[in-house]
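One chain of protein is taken out of this complex; the other chains stay put.
For reference, chains read A and B in written order, and residue numbers begin at 1 within each chain.
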Amino acid sequence: MKYPYYPGCTLYSKARNLDRCGRLAAARAGFELEELPSWNCCGAIYNTNTDDLAAQVGPVRVLAKASQQGRRLVTLCAACYNVLKRANERLHATGFEQDRQRILEFVDEPFEQDVEVVHYLEVLKELGWDAIRQRVVRSLNGLKVASYYGCLMVRPREVLKFDDPENPVVMDELMATLGGEPVRFDFKAECCGGYLVINRRAVADACSLRVVENARTWGAEAIVTTCPLCQYNLESAQLRRGTVLTPVFYFTQILGLALGLEPAELGFEDNKLDPVPFLKEKGLL
Amino acid sequence: MSSQDNSQLVSQIEELSGQRVSDCYQCGCCTAGCPVGELMDPPPSRAIRLLQLGRAQELLASEGIWVCASCLVCGTRCPRNVDYAKIAEACRALILRAKRSQVDPDVVDDQDLQDVPQQAFIASFRKFSV
Partner (left out) sequence: MKRRIGVFVCHCGINIAGVVKVPELVERAKNIPGVVTALDYVYCCSDPGQRLIRETIQKERLEGIVVACCSPNLHEATFRKAAAEAGLNPYLCEIANIREQCSWVTSDRDAATEKAEGIVRTMVAKVSHDQPLVRLGVPIVKRALVVGAGIAGIQAALDIANAGYEVVLVEKEPSIGGHMAQLSETFPTLDCSQCILTPKTVEAGRHPKIRLLTYSEVAEVSGFVGNFRVKIRQKPRYVDLDACTGCGICLEKCPVRVESVFDRNLTRRRAIYRLFPQAVPNKVVIDAQHCRQLQGKKCGVCAKVCPAQAIRYDDQERIVEEEVGAIVLATGYELFDSRRLGAYGLGVVPDVIDSLAFERILSASGPFAGEVRRPSDGRVPKRVVFVQCAGSRDSNQGVPYCSKICCMYTAKHALLYRHRVHDGEAVVCYIDVRTPGKGFEEFYRRATDEGVQYLRGKVSKIFRRGDRVVVWAADTLAGKKLEIEADMVVLASAVVPNPDGVALARRLKIPVDGWGFLSEAHPKLRPVETLTAGFFLCGCGQGPKDIPETVAQASGAAAKVLAMFGQSELYHEPVTAVVDEEICVGCGNCERTCAYEAVRVDPHRGKAVVQAVMCEGCGACSVACPAGAINLKNFTKQSLTEMVDV
């Protein structure tokens, strides 16, 4: 199965490992990600102002591009998923017809069909946990993993309809499939501080540390994320505090590990908190 | 600023955000759940209260609207379906459109430029600068 795929800017540089593990793991799981040709930035954050149509042009152009490749567009970065899905929903909203026309005047690509924005995790779930379980070559061996979804995967609930917004479970199901022990915790969908890390670092750090501490309270040994900014904040907040407690992975790294990617393919060198000693201690490397 | 100008501002904010401040019954759930609520001044419920009282200018002059991380927890749990993140966004837009940036892209720390995902930069500049 081949899916049009939108990596987004961050996955081309600072979150290379999220992207590369995602692509390689997909091949192992039995599907292929086909990158959109000449894509552009989605805008990284969704603008909610009712009159701000300019901010819609970027994501809408991505959707138009995708429509030429297929019916569904797969995303991996939580921010891209959030922005594209919301832009797509607004494009089709009733009462938005005039604005839609105005936006489309600025988009140089025609729409071939309606596009559905899906997340990589949703593709995995569709494949079926049993199918994935059969391809696991290195079980997580009961590793206690907290799945951290943050904000962008689940909110706004009425648009994303991704999962239970207070207690999403898709990633937990994946971790269980890979042989891990998913750890339910209270901060699965609380904020990491997001982009406040740029200009209000202490505030963002406090948010991130609360997430890590709560995951530990519930017994987590490691945390997995879907978002480059969550990943960065959770790791760097721990680094800045000086006491490093819990390794943080992109879920695709753990998926790749379980599906038998080579250590060199897993991009651990790009993690801010070197997880290799931890994985060795757990007998997973 | 006259009360008429203020009430026009409130209407403008309501239109831009698509929210109705009269829907809010001041339970404070948004303030309670805000991940940065301790530091936000005024916190969300107070901010909406200012608008209910027609004191829009006071809110626009406040620090609080710049502390929001757009995590959307407030709106998700609001018992009256008011989305404060959209209101804060509208307030910021009114100021940014008058060309008053809060974050200056030219003074970003070099080390940060190396480290922080660009997703954060774009988001931060889109929310806080012209």
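Convention: contacts are C-beta pairs under 8 Å (C-beta built on N, C-alpha and C of every residue); 3 or more make two chains touch, one makes a residue touch a chain.
From a predicted model like this one, the values you see are computed outputs, not experimental measurements.
**Student:** Which one touches the absent chain: B:Thr31, B:Ser70 or B:Gln118?
**Tutor:** The missing chain is touched by B:Thr31.
**Student:** Touching the hidden chain in the complete assembly: which of A:Gly22, A:Gly43, A:Pro165 or A:Gly267 does that?
**Tutor:** Residue touching the chain left out of view: A:Pro165.
**Student:** So which bits of subunit A touch the chain we can't see?
**Tutor:** These residues touch the chain not displayed: 164-167, 184, 186-187, 190, 213-214, 217-218.
**Student:** Residues of subunit B in contact with the chain that isn't shown?
**Tutor:** Spelled out for subunit B, the touching residues are 25-34, 37-38, 40, 42-43, 45-46, 73, 77-81.
Basically, only the chains that are shown with their structure count from here on.
**Student:** Using mean C-alpha positions as chain centres, tell me how far subunit A is from subunit B in Å, no decimals.
**Tutor:** Going by mean C-alpha positions, subunit A sits 26 Å from subunit B.
**Student:** Quick one: which bits of subunit B touch subunit A in the complex? Just the residue numbers, please.
**Tutor:** Contacts found on subunit B: 15-18, 35-36, 39, 67, 69-73, 75-76, 83, 85-86, 89-90, 93, 102-103, 108, 112, 115-124, 126-128.
**Student:** Can you check the complex and tell me which residues of subunit A touch subunit B?
**Tutor:** 8-10, 13-15, 41, 43-45, 47-52, 55, 77, 79, 151, 155-157, 165, 190-191, 193-200, 203-204, 207, 210, 228-229, 231-232, 236, 272
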